[in-house]
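Everything below concerns the one structure shown next.
Omission of a single protein chain aside, the complex is shown with its protein chains in their original locations.
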């Protein structure tokens, strides 16, 4: 397929039922549209603004659900890790280890992920330039692992806003395949409530700009009922809206592929 | 035509020959591709970083060249104004009066432009949010002129860089048609030399993102020989490269027009 | 006096009574504290966000009030100009011509101010680096006028906030004496209402940091009743609070002067 690939699923694994339902729904759509698909779900949320935010259902329990999704639907899976000790543990269950944006400068963590031999998805820090992601990619490759992907989730713009700098897409493609994280790049952090806000109506705008500027993949968190999700509800895409969006983006990608 | 429109020409009118040659070249391309075209040229450069920068060949002389381009090729023209007294003077010669980004908060200037009855092209200040352009548009409309366009030329990002925030395109389309100024949004201001730098290799990246996110028009400065242009050489597009770029963007626009 | 100097007064000249009352009040304080004082008042407000904002009581009327303040209290005065034609007009009445931050890149305006022979106060653009103010200063000096001052009024930080970068104070002191504009550096622009907000409780914090980092002067807008001022009420200092503030800053300046 010359189509973009998709990392999608719920922000956090809240339970087996919701994970399986979401996976089933997206697998059907992506099969139809020839979109290579990776199921995404966090087994633990470690960087909440507030200590009373939801942090997960238990590590092993969540990781086993990720494995079940993978085996049931024959799709690879991705989850994020936060400590060195998470790397081997998660690598038993998933295909792609994701380094969160806040942690991409932690050398031990990046190297631990790289040494599992799994694909490493490095999120660009909100405080990093596209150019500086070269150093993070080099850490993975110097650890003997050439399976590395960069995901852009936006850059700090003042205290309470983020912006995606699309000039960075071609820059980062020189280092590794590039994914645009549509969900988190629309966040508006540091809100006074301690709960991150966002502007989900812009999801298609951002995704179209990403495809037009040559991203290899898209990352979108989805939920049957974003308003009642236990984390990141403000920016997740309702599954109802996913089909039309993926149809549009697939058409756009086809055109982009044909341009000289 | 459902194609995007194009504001293009040299940064400054350096003389009649160069203006006519550039216009002729672009008119041919835009006719072939059904791109509504407006010839752009500054009759005066008023906001150079350094006093020894090129500022123009004489106001009347430059404005007469703009009129000659318009009459010869049957295209509208646009030029930028910097003082209230420029408004009526320029309105005698051109079809669109452009308010520079640094000056878009000067009420007297915006109102003077509006009162000429010509179309007013308001450049978004590098220091303004997309939302705040509503107030500038309102000033034009409250002066009895509904012919108003907004052009985004990027937003300050630290001292020496600019970023285009594509979330702002749909926001500003609620107020007026929106143009993306590809040339100036790639500037890197405040360089220690006092001459603004840039990254012209990214012209097509930015233009594609603009079309994908729904801009109505594009603004691109062009020159036969950007390296020897008297201003803004760092970001102007060589005319040699324009055809392939416009072909690609026309195809992309066609696809965007068809999406649901 | 080795004390800092003070530019202060109302944002706009709203009438003779208020101007005289404010001047009298500040002259008494600054005489007592040996603070060289320049009365500040805008004769016209030209860059309001909204067309329905207050823009002034009439140019000549306001300028004559500035002259009367100067003659009555034997203090110099400063006002801001917005068009080339303002330069000579204002120079008849005041001692210092101020170039607004949005306009400091307009070469014609800066040169026109310089050529009057009056002191020129260049406000650093919100979009400019401290280093780049060197070019603006050079334009004044190259016009044969060595009486030039730079005023820092903060730098854009995201869309709706400004920050003062105190690293810039020593940088700009290499070019000219430096003033910190405490009032405007606390603005929070681009608010959705179209009226700029701010955080006046921080006035003393900012002023102390300015004195500690070596500014030569301070700029503070003041009003008997900021809540009812016709512009910039959100950030003006109530005259009631001015005395204790100036006492503290004078003590602080004395200490700074003695450090090695």
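Quick notes on this one:
Letters are used for the chains, namely A, B and C, taken in the order the chains are written, and counting of residues starts over at 1 for each.
Throughout what follows, a residue touches a chain if its C-beta (ideal position, glycine included) is under 8 Å from a C-beta of that chain, and two chains touch if they have at least 3 such contacts.
Since the model is a prediction, treat every value here as computed from it, not as a measurement.
Across the complete structure, the visible chains that the omitted chain touches are A, B, C.
Checked against the full complex, the candidates A:1, A:107, A:244 or A:257 give a single residue touching the omitted chain, namely A:107.
Check A:139, A:184 or A:208 against the missing chain and you find that the one touching it is A:139.
Panel shows subunit C; residues 155, 157, 163-167, 169-170, 186, 199, 202, 205-206, 208-209, 211-214, 244, 247-248, 251-252, 255-256, 258-260 of it touch the chain omitted from the view.
The omitted chain makes contact with subunit A at the following residues, 46-51, 55, 82-85, 102-103, 105-108, 111, 125-129, 131-132, 134-135, 138-139, 142, 155-156, 159-160, 189-190, 192, 194. Interface residues of subunit B facing the missing partner chain: 157-161.
One rule holds for everything that comes next: only the chains that are shown with their structure count from here on.
Looking at which positions face the partner, subunit A and subunit C present mostly the same ones, since more than half of the interface numbers are shared. Comparing chain C-alpha centroids with the centroid of the full set of protein C-alpha atoms picks out B as the closest. Subunit A and subunit B have Cα centroids separated by 37 Å. Centre-to-centre spacing of subunit B and subunit C amounts to 33 Å, using the average Cα coordinate of each chain.
We define each chain's centre as the mean of its Cα atoms; on that basis subunit A and subunit C are separated by 48 Å.
Counting partner chains per residue, subunit B shows two or more touched chains at residues 155.
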